[in-house]
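Only one protein chain is missing from this complex, and each of the others stays in its spot.
Note that the chains are named A and B in the order they appear, and that numbering of residues resets to 1 at the start of each chain.
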Amino acid sequence: MSEFLTYTIIGLVTGCIYALTASGLVVTYMTTGILNFGHGAVSMVAAFAYWQLTIEWHMPVLLALILVILVGAPVFGALLERLLMRPLQGKPVELQVVVTVGLLIFLLGLANLAWSPAASATRTLPRFFSGHSLKLASVFVDYHSIVVVAVAVAVAIGLRFFFSVSRTGVAMRAVVDNPGLAAMAGARPNRIAQFSWALGAALAALGGVLLAPLQGALNIDLLTLTVILAIVPAVIGRLRSLPLTVAGGLVIGLAVTYAVGYLPPDSFVAKAQTAIPMVILFVALVLLRQERLRSGRVTGMTIARAPSLSRSLVAAGVFIVVAVVVSELVSGVNLGTATRGVVLGIAFLSLVLLTGYAGQVSLGQMTFVGTGAYAMAHLGHHGSLVGVLAAVAVSGGLGALVAIFAVRLRGLYLALSTLAFAYAMDYIFFDQHFGPYGSGLSVDRLHVPGLDTTSDKGFFILGAVIFALAGVGLLALRRGRYGRRLAALNDSPQACATLGVNIAYTKLAVFSASAALAGLAGALYGGQQHLVTSADFQTFNSLVLLLLVLLGGKSLVSGALATAVLYALFPVLQQHVPSLSNIQYVLVGLGALTLGRNPEGLGGQITRLRDLLVDRSGRAESGPAWTVEGERLVGADG
Amino acid sequence: MSAPTAEPATGASSVGGTEVGDGDGVVLRVEDVSVSFGGIRALHMVSLAAGAGGVTGLIGPNGAGKTTLFNVITGLEKPAQGRVRLGGADLSGMAPHRRARLGMARTFQRLEVFGSLSVRDNILTGAEFHRSWSRHAEDPASVTEEILDRVGLRAVADLRVDAIPTGMARLVELGRALATRPRLLLLDEPGSGLDENESEDLGRLLIELGEAGVAVLLVEHDVDLVMRISRTVFVLDFGRIIASGSPSEVQADPHVRAAYLGTQPSTDDGGGAGSAGSAGSSSSGGGGGA
Partner (left out) sequence: MGVTANAIQIANVSDLSGPVPGLFQGAVVGTRAYLNYVNSQGGVYGRQLDLQPVDSETDCNQTQNAYNSEVNKVFAFVGGFALYDNCAAQVLSQHTSVPSVQYMLSAPALALPNNFSVDPIQPGEYTNGYFKYYNTKLGGDVQHVGTVYPNIPSAVAQEQGFQNSAQSVGWKFIYTRAADATETNFQTDVIRMQSDGVKIVFLAATNAENAAILISEIRQQNWNPVIIAPVAYASNFVQLVGGQQAAEGILGAQLFSLFFNASDASAIPEVALFQQWMQRTAPSQALDLEGMYGWAEAALFVKALKAAGPRATRTSLLAALHGVKQFSDNGMIGQADPGDRQPTNCYVLWQIHNGQFERVDTSTSSYRCDGTMAS
């Protein structure tokens, strides 16, 4: 019994940290409807800044705390809202996710540049009141943990008070419930949003400063990723109820502690401190009340018109010819990079289908690439086609399975369920099944009669051909009936339902198809170097994948190719220019941040430009020929 | 005047080989539907009926609950009590897409067009959807061309819907709804944003549809239009049906006047309807303004 009490105390302390960081997440979501995936990065930067002030520059602790938590973080939060979040209002979910992921990546890169992991400097933060502890029910709890609990309780009470009593707090709640009415009553939504982001950032900073000393040495990635778990209690709190969020955090802290405390230590569950919250997340998402179908946006997305069949065939042909030429001119590492580029391009295309055409978000697409690679490794001996078919079937089937659970969910919740799935797969599958001690699986290259894929040249051409076929196929899809169906689904699911469309089934089908295409990419992926390791398919890479697809223009085949090649190229460039590694994080992050203002991504911008240049008559392919004056239609020339 | 009645359609007309109405030729029956949001009663014991052969109008001040009623009928909202019948069949618990497949289509007050598609493609998509779940569907391309002409959208067929005026976009929604050859058409303010000529055209089209055997339930702010083309009119105020009958009957009803103009009713009947706060929102009272 005393053990139970002990574990309960430990679990509550752990839970308080979850609760605290999750509260900040909920506060920012409440008023702006944007879930900040970069929340953990804000905590991390705050912790490092605090270290810089107190340890490096010997500033008094209290002053440093004030500067970081009460000055620096709120200012940063307010800036974030003004520059990043405001343009995201009303934009589709994948854009919001990607921009906040971009923030995460950007801050990671910046932190790595500012505080580079040098072996010489071990950065540690001492615990508060270190050296002192209190004995509670046969466990010694150090003062730092007590501070954590006290702060968490104070914050919870404070927020409760704030939201029910203070004018700003009440206004913040009103803005969530009824922005129009709140505006009429004098509340200024912009000001309120800014305030809530300042508050949220301060809470993130507080969480970082409290959590970092518990992790031993300050670690950029560790701190950031730990806080991402705060999403789980936030979801339990339905992203709007702080008391539920706090409760959720405590529940998770307790669950993890009890699991380690009572389950056999070599059981799977005891290993998976991250998997438990993710399972809880998945369950919470599945149990969520079904969201009412809400109205969509009035304006449709700005997708460029799909090129005609002849145009896409010509483009495909030109592409293959270029590929052949490239294969003659380039060899070795560079040819390998080009191969990876086109193979990844196929994976990118799967997201063009899912996100670009159908407007659904997947934060775990690399998982399907990985399962495809796994299937090929096991069933594609000597390059047998069976391996590829298995890859497509396995990944497609898995996609359907996820969709069955996720399909009721929309927008952000759908995205989160794919994230939970991806994380779970990291632990359940990828860690265990990719060779002894994770050394990887050997994979054969797909054998195609008439083409010698054992040569690097041949394999590259195979990849290019398959990409071209996939691209042409996708474009044909978009031009036709299915493309219209997806566009309709994207523009107004509500209208589709009233036209007899079984939305759940349509979503399931497109999820499955997209996963199957990713699986195809996976079947080819390992073949390039005859070896595939699980690290390539970790969840983080899925986030980067989504980000790059959006940067390239999410509905553009050409955009997908361009960014896929970049993705393959960057690590190679980095080898020659070591400082590039963090710079590329910063650049990619910056790129993502600009997506808020340019949802079409760089690729989309380029296409628009091209359209404007090509059609000099003034009648752009994707724009109106008529302008609207008042309520009347007026011709472009009259 | 509290018991809603509807003049039954003359003769049993059929669409696509199925009986349109139940025994009385009534296609849509709403029975005692109540809906609450939080503490607010959005609809209270609402009953109405719409049959083929003509247009059924539904009017009422802003916030009366007309769109909510549509949401209940189409299955987007679940009523706390009551039921909806289509051709006699109870639709309780049926998902929206299944109700649609039984022959129901609607337009939306806040536009739900497929903004990224052209006008033609909006209608084409509707026809293609129809084709995907109905054995009796005709070739989508020809259906589309026919509807484009019928609704008068030929001139803008190739423009993106998010680039045309709202009034025209509403017609697109109407066309798209028609593409599924419904037997019940629920129209939520289709005339909003149309000028006089276009409004007349719309009125004519709706009457034609009614005569062709489609049951049309029309919600409109343009009371003039409703009175002109409807056979039966229901009046909704604060979630209750306060009047129903032929257009002339309804126009003469003091409760209706009170609801729209804010004056006290002379008769004492159930109270609550027509109190201050409901006036001033509609632009036309009975039989007058433009």
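By our rule, a contact is a pair of C-beta atoms (placed from the backbone, for glycine too) under 8 Å apart; a residue touches a chain by one contact, two chains touch by 3 or more.
The model shown is predicted, which means the values in this text are computed figures rather than measured ones.
Here is the thing to keep in mind: the chain we left out touches A in the whole complex. Contact with the undisplayed chain is limited, among A:Asp142, A:Asp444, A:Asp491 or A:Glu600, to A:Asp142. Annotation: of A:Thr168, A:Gln215, A:Ser384 or A:Asn598, A:Gln215 touches the absent chain (contact as defined above).
Between the chain not shown and the residues A:Leu531, A:Leu566 or A:Ile606, the one that touches is A:Leu531. Touch with the hidden chain on the side of subunit A covers residues 3, 6-7, 10, 14, 117-120, 122, 124, 130, 133, 139-140, 142, 214-217, 219, 221-222, 225-226, 257, 260-261, 265-266, 270-274, 332-333, 336-337, 340, 431, 435-440, 529-533, 535-536, 538, 540, 571-572, 574-575, 578, 581.
Criterion: only the chains that are shown with their structure count from here on.
Put simply, the C-alpha centre of subunit A and that of subunit B have 42 angstrom between them. Those residues of subunit B whose C-beta lies close enough to touch subunit A in the complex are 74-77, 95-97, 100-101, 104-106, 108, 110-117, 121, 124-126, 128-130, 132-134, 155-156, 159-168, 173, 176-177, 180, 193, 195.
Remark: subunit A residues 292-293, 295-303, 481, 484-485, 487-488, 490-492, 494-503, 622-626, 628, 631-633 touch subunit B in the complex.
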